[in-house]
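Structure below; questions to follow.
Incomplete set of chains, arranged as in the complex.
Each chain carries a letter (A and B) given by its place in the written order, and its residues are counted from 1.
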C-alpha cells in the first residue's frame, strides 16, 4: 500500500501516519518528493480496512498495490483451470456452446429445443426453472417441475444441463438435478448464495453483475473458491451503460482482461448482452474471435410466444446458422 | 402498448401483428402515418412478455404505455404513506436522521455512538450486524451478537434501530430484534429476500441498487408491497458512473422523481453516496433542500480504526455539526 500525503502535510502528520502503519503491522518506507511525500507500507495483506487511514490529517490518497483476490488470480496458479460439466470440458481449448430457452415453460418446449440444439452442435443445455424477474407479476419459473423437465431433456439428448439458483435454500435441490449451477447477474454479490454454491459440489457458472467491475466479479468468484469450489466459469453478459440501442453493452475486452488476471475460463452471453436476436450471431462470432472459452445463447422454438426474453431469443433455424458461424471462427482461431 | 412498424412493413406484416395482439386479448387501433404504421394495443395489462411481439416481421419497436408498477405508484394511491419505526414517523414532514456505524464492532462502540448521535438529535440508530462485503476476507459482521448490542443500545438511548438482512434465512431473526429491516444495494434485486421481508411484519428500508434505474427500484418495492408490506422507505445511496472522484454519484434528482411517481417516503445516504466524509455534510444539506424525507449517515467514534467504511464515516463531533446544518436547511424548507 502507498500513502500519498498532501503538499501541505506537516512532519507531524507524516509521523502520525507512519506510527499508525507500524501499529497495524506494516514496515514503512518514506519517500520525500519535491512537493509531496509518499509512504510505502510493506507487510501483512490481511489487515482489513486499511483505507481508513485516509481519514488521518494530511493524507491525500491511498493506493493499493496488491490485488484483492488470491485464489482466482494467475499469480499463484498460472495454469488454466479446466471445468468439467458432465462429459464436457470448458477451458480446454474447444469453444463450448451452451444453448436453450430463458425459462423452462413445458416439457415439450424443453425437448424440442434440446433436440434441436443438440443436432446443431451445442454442448450444454440451459433453461431457467427459478427466474429472477424485475416484476413480481412476470412469470417466475416452474421451479422443481422445471428441474424435472431439464433432467428429462438431458436423459433424451445426453446434454449436461445448467440452471440458475436464486436462493441459498434452493441450492441443494438445484445441485441434485443440474450438472452446473448458474449464479445470475443480479445475484453476483449475493454473498450467502455464493458461499452456498461454493459448498454444493457442482461447477458454477458465474455471471458478471449488471454494473460490476472485472475486479468485483473476480472477488465474487473468490467467495466461491474460498468456500472450496474451483470449478467456476465466468460469464460476461453485458454491462449497464448510457447506450440504449442495446439492452446492455457487451464488454468483450473483459475476456482477455480476465484471462490475463485469472486462471478461470470465461464465456460470453450475447443474448442478454445485446437483448436483440439479430445481434446475437455477430456478437457470438466476436466472442470466439476475442478468445472466449465458449458462448451461451438463448434459443426458443417460437420466440414471439416466449414467456421470458423473447426479443433476444434465436429460433431453432437461426441457432443452427449461429453454430455454423461460430464454428467457422473457432476453426480460424485454432489454425496455426 | 404501441407497436411501431418499419417503413417497409407490408400489409401482411401489419395484419399478422394485429392478429397476434387480438389472440393475446388486446383490442387494436391502427394509425397509418406517412412513412410508418403504428398499432395501439388496448387491454389486459397482465400479459407477461408482450415485448416478444418485436420478433414478428416488420416490427421496429414496442413502446409500453402503462407503468410497470401498481401498488407503489401514485396513480392508485395519491396520498403519501407514513412509515412508523418505533416512535418515529418517516414521510410526515419532519426530516428524519438515521445515524450510526457501518458495522457493529463492540458493545462499547455501539453505546458510545448511540449516546452521541442521540444527544446530537438523531432519530434512529443504524449499525450492521450482517455485512455484505466485496471481499470474503473482509470483516463480515458480528451477526446475532451484533443484533444484541443494537438492542442494548436501543434500551439505553430509546432510539429505534435499523439493521440489514442479507439472507432470507435470517429475516425472522433480524425482525425479532430490529425496528426496521434494511435491504442493501447489492440485494435490491434479491427477489427472495424481498418477498421474505414483505412478510416479516417490520418496516423496510430499501436501498437503491448500485446501478438500478428508478423504475427498477420501484419494482423492487413492488415485490415487498405485493407480499403484504407497505411500510417501505426508499433510500438513494448513489449510483455507479464513470466519475472516480467520489465512490458513487448521488442522484438527488431521484428524490423528486420518486415523489412524483410513488407515495413512499424517500431518504438519502450521503455516506455511501460519496464515500468521502468531507462531502457528507454538504450532500446531507442538499438532500434536505431537494425535499428528502430524511438522511442516513455513517458515524464512528474513531473512523481511522473502523472495520468498515472508515473513509466515509463522520466522527462524533462532525456528526453534531452535520445535525446543526441539516436543521438549518430543514427550518428554511418548513418556513412559509
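Heads up, the rule we're going with is that a contact is a pair of C-beta atoms (placed from the backbone, for glycine too) under 8 Å apart; a residue touches a chain by one contact, two chains touch by 3 or more.
The model shown is predicted, which means the values in this text are computed figures rather than measured ones.
K.L.:
Of the full homomeric complex, 2 copies appear; what's the total?
P.N.:
4
What we mean here is this: only the chains that are shown with their structure count from here on.
K.L.:
How many degrees of rotation bring the Cα atoms of subunit A onto the matching Cα atoms of subunit B, given to the nearest 5?
P.N.:
The C-alpha superposition of subunit A onto subunit B needs 180 degrees.
K.L.:
Once you find the CA centre of subunit A and the CA centre of subunit B, what distance in Å lies between them?
P.N.:
A distance of 25 Å separates the two centres.
K.L.:
Okay, in this complex, where on subunit A does subunit B touch?
P.N.:
On the subunit A side, the touching residues are 20, 46, 48-49, 51-56, 68, 132-139, 166-169, 186-187, 189-192, 209-211, 216, 219, 222-223, 226-227, 240, 277, 303-311, 313.
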